[in-house]
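Mind having a look at this structure? Questions to follow.
For this view, one protein chain was removed and the others were kept in their places.
For clarity, chains are labelled A, B and C in written order, and residue numbers in each chain start from 1.
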Amino acid sequence: MLKDSDFISSSKVPGPTKEEIRCLVMCKSNVKSTDTVLEIGCGTGGLTLEFARRCEKVYSIDKNHDAISLTSQNLKKHFLDDKVDLIEGDALSIINQIDSFDILMIGGSGGDLSEILEKFSEKISNKKKIIITAILIETKTEAINTLKKLGFEIEVVEVNIARGHILNRGTMMFAENPIAIIYTV
Amino acid sequence: MLKDSDFISSSKVPGPTKEEIRCLVMCKSNVKSTDTVLEIGCGTGGLTLEFARRCEKVYSIDKNHDAISLTSQNLKKHFLDDKVDLIEGDALSIINQIDSFDILMIGGSGGDLSEILEKFSEKISNKKKIIITAILIETKTEAINTLKKLGFEIEVVEVNIARGHILNRGTMMFAENPIAIIYTV
Amino acid sequence: MLKDSDFISSSKVPGPTKEEIRCLVMCKSNVKSTDTVLEIGCGTGGLTLEFARRCEKVYSIDKNHDAISLTSQNLKKHFLDDKVDLIEGDALSIINQIDSFDILMIGGSGGDLSEILEKFSEKISNKKKIIITAILIETKTEAINTLKKLGFEIEVVEVNIARGHILNRGTMMFAENPIAIIYTV
Partner (left out) sequence: MLKDSDFISSSKVPGPTKEEIRCLVMCKSNVKSTDTVLEIGCGTGGLTLEFARRCEKVYSIDKNHDAISLTSQNLKKHFLDDKVDLIEGDALSIINQIDSFDILMIGGSGGDLSEILEKFSEKISNKKKIIITAILIETKTEAINTLKKLGFEIEVVEVNIARGHILNRGTMMFAENPIAIIYTV
């Protein structure tokens, strides 16, 4: 797993997704070396790079020009740019261009989560995997309700991680913000 | 309960203890209006003020001049300074001066936790309450081991709180750092 | 604060609300000795008894006959039954009977949370307090969205508590299930 500090980051772009969360997302995705991953909301590229290291092809979409640029820098830094197609734009308008993928990873949906899930679900066979990371309470509910409505069986985990800072006087724990991972099974 | 923002704070002094932790410490202490509280490590005065609002008398000790000064300012801001004696100095050397108290609250011990507990335990009858808040892993173990060795029955709770920030796009949860409360029962 | 073990409990009725959560709810409610509390979903009576110990009058509603019966037993056990009116029934149909209260506490709403909040909000002046405890992800979102829509300013805290079991070989932490407290400010 890459360290958080391995990423070039920017105050204008969220992320990178913390190491422990990237680790759990990789486990939950069951990503294989032959898989194609479609990622919506790449941010700093935290999950993009992890998928790129493990699968055959990643398509990453983000509305935010700075996110695309930052993910591109991080891919180049780690020699993974040939594995990933970066697409600046709106997921809903790009759906028609992408036909074939094994894993749909949604890290950010710009308020369009339900619509994205509904449109993509037609392209998702039962063997495909959908994974959503949510830091907003409302996103958790929207993801759960929409996936249930679309007939998927799902699991939800909420993760609270604290990391120790080793000081002279002892080990002080610093909390990462809670995040939920919602995924089809 | 006072809000965190009700306190004057400083980057030089830890605290104030977060509202939710102050609330839990007050509950666990069973503080009564006739109680005298001895507090070691007052920091910003978070717990000092809460005890002062509920009991008869608080003695608060801190090695750190800035902590004593900041707690003093916060007491004055909330008109509680007549309830509290602030003592700048080392808890171990002040023990002999303080004979009578009902609750011993240790929020910071400057590395002397075991020694403080051992020295004060002679003055603590079974009816008295000891409460320790710990943000270091090592402090938790030291508190538990010393209190057990001194024959106290104890309880331990670890608390992870996240607070929601209400944004336009939803409710984002921000984690407070984990803290343990160790107390005699 | 009462201990969890101070309550008579039953596998048929949820609760009692854990001690630490009762403590935080009491703090967040700012309950005063002159207050009237209206509680919807009393369950085992955990919050009912805590409010009854601190305020003038509690009206507690629950659809579940076993909950009403269990809360009644717990009130009697702690000599608090003269403080509380227990009402078996549906909150929505009882609204018209209750005109005056200072705190609206919703611990369970039987799927009617939004409707309850909308109907009661007409009776709630700005000085009144609404508190909702939520163990379901969907309830958190519903509470937040409805209170925002009704024009209330709110705060949200999520609480993860673990309690230590003192074993011979050390202190093992057991987690309580996470709970959110949503309240008007």
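Please note the rule applied: contacts are C-beta pairs under 8 Å (C-beta built on N, C-alpha and C of every residue); 3 or more make two chains touch, one makes a residue touch a chain.
Just so it is clear, the model here is predicted, and its values are computed rather than measured.
Shown as candidates are A:Glu56, A:Asp112 or A:Glu158; the residue that touches the absent chain is A:Glu158. The residue touching the chain not shown here, chosen from A:Lys12, A:Lys32, A:Lys76 or A:Lys148, is A:Lys148. Against the chain not displayed here, chain A makes contact via residues 1, 19-20, 23-24, 26-28, 30, 140, 144, 148, 154-164, 166, 171, 173.
Not every partner is drawn; the one left out touches chain C at residues 111, 135-139, 160, 162, 164, 167, 169-178. By the touch criterion stated above, the residues of chain B touching the omitted chain are 137-138, 140-142, 144-145, 156, 158, 160, 178, 180.
Everything that follows uses one rule, which is that only the chains that are shown with their structure count from here on.
Two chains share more touching C-beta pairs than any other pair, namely B-C. Annotation: the chain B:chain C pair of sequence copies touches via predominantly the same residues, more than half of the used numbers being shared. If you average the CA atoms of chain A and of chain C, the two centres end up 37 Å from each other. Chain centres here are Cα averages; for chain B and chain C they lie 28 Å apart.
Counting only residues that touch two or more partner chains, chain C has 140, 144, 156, 158, 160.
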